[in-house]
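Here is chain A:
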Amino acid sequence: MVGHLIFRLTIWFLLTANLSWLNILIGLSISLLLPRGYTNPETLKEWLSILGKILWAIPLAYIEAFDLILRPHNDEDMVCEQVEKKRSHRLVFLDILLITFTPKTIVVKYHEEGWYEVHRVTRRKKP
Partner candidate 1 sequence: MMDFISYTCLIVGVIFWFWGTIPLLSERSVLFKLHSLSVSDTLGSMSIIFGLLLKIPREWPLLVLAIVCLVLWNTMLGYVLAYCSSSGEKRENR
Partner candidate 2 sequence: MNESYIYAIAALLPLTSIMLVLQVNPYSALVIRGILGAVAALLYAVLGAPDVALTEALVGTMLAITLYAVAVRSSMVMRLGVLVKEGEDGSRGELMTALRSIVNKRQMRLELVSYVDKEELHTALQDKDIHGTCLREGESYSIVMRLQRLYEMIQTELVSSSAILTYLENSDSQEKH
């Protein structure tokens, strides 16, 4: 509930960049009026851990990108990654986002039973 409100207000203020009373009022009413779907609540701890992961993913992605540029990766393969079951939709979304964001891995498919099909590029192994 509060999370939704903060998220929408942030986007509103970034978009309008205006902190007058009228604008705050309009933003508040819009973010209250917009419909929201039902989601099961997550604990604060899960959110903090995923936030940390997101912040860490950005430098990691750049490191991987430089690795790709400097040492060409020419081989590709598919792996399956196991994650814990019974996660809420938003956390699954963030998981997929994190895996796809790093340039070496892309989630191809998500199965309900709790594992992802991940496509990776690797360096060609010498036989």
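These made the cut because all candidates are chains of the complex that A comes from, given by their letters.
Note that in this section a contact is a pair of C-beta atoms (placed from the backbone, for glycine too) under 8 Å apart; a residue touches a chain by one contact, two chains touch by 3 or more; residues count from 1.
All of these numbers come straight from a predicted model, not from anything done at the bench.
Visitor: Every candidate listed belongs to the same complex as chain A; state which one touches it: 1 or 2.
Guide: Among 1 or 2, contact with chain A goes to 1.
Visitor: Using the touch rule from the top, collect the residues of chain A that touch candidate 1 in their complex.
Guide: Of all residues in chain A, those touching candidate 1 are 11, 13-15, 17, 61-62, 65, 68-69, 76, 96-97, 100-101, 103-104, 106-109, 119, 121.
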